[in-house]
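Apart from one protein chain that is not included, each protein chain of the complex appears where it belongs.
The letters A and B name the chains in turn, as written, and every chain counts its residues from 1.
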Amino acid sequence: MEELIRIDRLTKVYERGEVLAVNDISFTVKRGEFLVLIGLSGSGKSTLLRCINRLIEPTAGQIVFDGIDVTKASARQLRQLRRRMAMIFQQFNLVKRSSVLTNVLSGRLGYVNPGASAIHKFPKEDLESAFANLERVGIPEQAYKRADELSGGQQQRVGIARALMQRPDLLMADEPVSALDPATAHSVMQYLEQMNQEDGVTVIASLHFLSLARRYGTRILALKDGEIVFEGLPAEIDAAKFKEIYGEEAEEVEVR
Amino acid sequence: MTPQDQYYAGFMSKRPSWTKALRAYRKDLGALIADFVVLIALWGLSSFIWNDLVHGTRDFISVAPWIMLVVCFELALVWESFAVSPGMRLFGRRATDDRNGRAVIGRRFLRVLLLHGLPLFILPILVTTRYIPWQDRLAGFRSVSAAEVPDPRKPWYRTSWMVALAGLAVAMYLASALFTQVDLVKLFTNASATSEIWARIVNPDWSILGLGVRLLIVTLFMAFMATLFGVLVAVPLSFLAARNLAHGIIGRTIYTVLRILMSIVRSIQPFIWAIIFVVWVRTGNAPFAGGLALFVHSVADLTKLYSERLESIDPGPVEAIRSTGANGLQVILYGIVPQIINPYLSFTIYRWDINVRMATIIGLVGGGGIGQRLLQLTRNWVWDQAIVLMLLIMVAVWAMDYSSSRLRERLN
Partner (left out) sequence: MKRPKKSKSASHSPWVRLAALRPRFSAFMLDWASWGFIAYGVMYLLNKYWYIRHVNFYGRLTLPGWGWPVVIIATFELALLSHAFSQSIGLSLFGLRLFGPEYAPVPFRRRLARFVALHVGLVLQPLALFGDRPLGSLVHDSDKTGRMLLVAKVKDDLPAEKPRKWYTTYRGLFLAGLLALTFWLGWKITTINLQMLVERIGKSGHIWKDLFTPRFTYLTEPVIPGRTFSLVHYMLETIFMAFFATVTGAIVAFPLSFLGARNIMGFNAFGWLIYSVMRTLFNALRSIESILMAVLFAVWVGFGNPFAGALALFLHTIAALAKLYSEQVEAVDPGPLEAIATTGARRWQVVAYGVIPQIIPSYLAFTLYRWDINIRMATIIALVGGGGIGTLLFYFKNEVGRLDDAWNQVGAVVVAIVVVVWALDYISARVREKIG
């Protein structure tokens, strides 16, 4: 399989050199993979994801996305790169006071004519695909509601629909289900799996629960204190590895 | 349901049925009055603009007033029967055809005719204790609350009520510009009138700095004393002016009287209070007069802020303390005070900030402090000294503003 992302010796240091969030990480992601990042809170998962699309500027290292160096991209190049990497978030990050439709349409902002978007005018095919994507995530009837009227699971689906609008090559999911209850969590994860298998979108998801990672990931990367402590197939994580990643007192919890 | 709602639910539930009917009736009547007012405002403002621009006169009406009233009333009725009017929007009322289709024009006109009787429809309520919206019954409509019929999504420029409100806003703005004689040409041609002021301002006379600082100290103390005494009076008053603490007929009466009194006192600027106090107190005690004016206004303002905060406390802990058999004072000390102490401090600091600002200018009407001298200086055209005082005021107000916002941040 062809390589989509190569991360080379990536380092991120916060607070005037006092906190090392990501420490000298290197790995590659192949096209079509479903890579899951696991690790405790504060192990650097979010920082790593945000470095890939440079929401956070990395301190050192190199990120190559489809042959283009992200870390050296100009503002314009970066915007074009970001269009190809969608992201969904733990707190959904919808604009709460805007309608669901507007939230979904904002996924096209990188593509559309900027002048028209200033007066909230989108091309007809974008509108149609917005409805199609809402249909796909199962909430077509909510299009005109305000985003904060929806339940958590529905909000995350809006987030997925917004990501779908970008027609991305890569989907980054930053703890997409940790604010949801287990049943909803699975349905959201299934949408990600569907994108991965049917549309061929490469997925990098950070997850809290190992059981979810085992169920959906094709490969697992475990972080601890900003360093990679495990890299391999889901089946390879045994009790000893688990203790190494999550600490001695941890118990594995099953999410059904 | 918020905790407050639960708290009030006790005395809200025992409403006689005629008040319910009256409330429903009030919505229809309110909508009508609101539309009437909107139409009159639109008419008045646009005819003012027209008269000012075309005839150079400043009249809001150029026809007989009764014509305007009648036409606006009729238009309001038509509006309510043919479209969703601002009044209906405001009071959450919609009229829908009984068969849920588009009503025929004839029936809409019938509704217009029947709506004329709306003011009389209060009479059946007094007898039957029920409100029957005759205008809809007889015309084959159904009056419903807005929640029952979802509005079709339309852009704002295709709904009559939004267009009307937008038009009202534009007319209001234009009329206000004309009324206040906004004249940009004059602003530029007359700029030379201030040239001497600017020339003096850029060469400040620093010899007044010492006096300025002393005056500033007086000003700051004026604000401090007004706030301090204001707090001392407002804290006990706030307990009497909080609705959730007012029990019994006496309590409710005190609450009502205090609230009305405070809102009247509050709507009179400290400036106007100062005018009265300057006459009362000897002229030699100018800072006292200014301080008193600030004090009176502070009491009213703080009582309002405090008691509103009291009304929104969490009733849970109060209930818990009461259930331990505590008496009234204990309930206040252990259930209420811990909840309000920080907001009260925050409001006090906020008020102190306002008082410092007001104290700098209350001298303009003889209330003492730095403002009094500043006004004298500008009247005597001594701008080179006036600018020094202005700079002092700026520094003081800025420092006060900064420290008060930092302090309040810390409290929250």
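Here is the rule we go by: contacts are C-beta pairs under 8 Å (C-beta built on N, C-alpha and C of every residue); 3 or more make two chains touch, one makes a residue touch a chain.
Predicted model, so just to flag it, every value in this text is computed and none were measured.
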| item | value |
| --- | --- |
| Residue among B:V202, B:V279 or B:I341 touching the omitted chain | B:V279 |
| Hidden partner chain, touching residue among B:V233, B:I268, B:L345 or B:V382 | B:I268 |
| Interface with the undisplayed chain - residues on subunit A | 14, 16-21, 23, 42, 44, 53, 55, 79-87, 89, 91-98, 102, 106-111, 114, 117-118, 159, 162, 165-166, 225-226 |
| Interface with the undisplayed chain - residues on subunit B | 172-173, 175-177, 179-183, 186-187, 190-191, 193-194, 197, 211, 214-215, 217-218, 221-222, 224-225, 228, 263-264, 267-269, 271-272, 275-276, 279-282, 284-288, 291-292, 357, 360-361, 364-365, 368, 374-375, 378, 390, 393-395, 397-398, 401 |
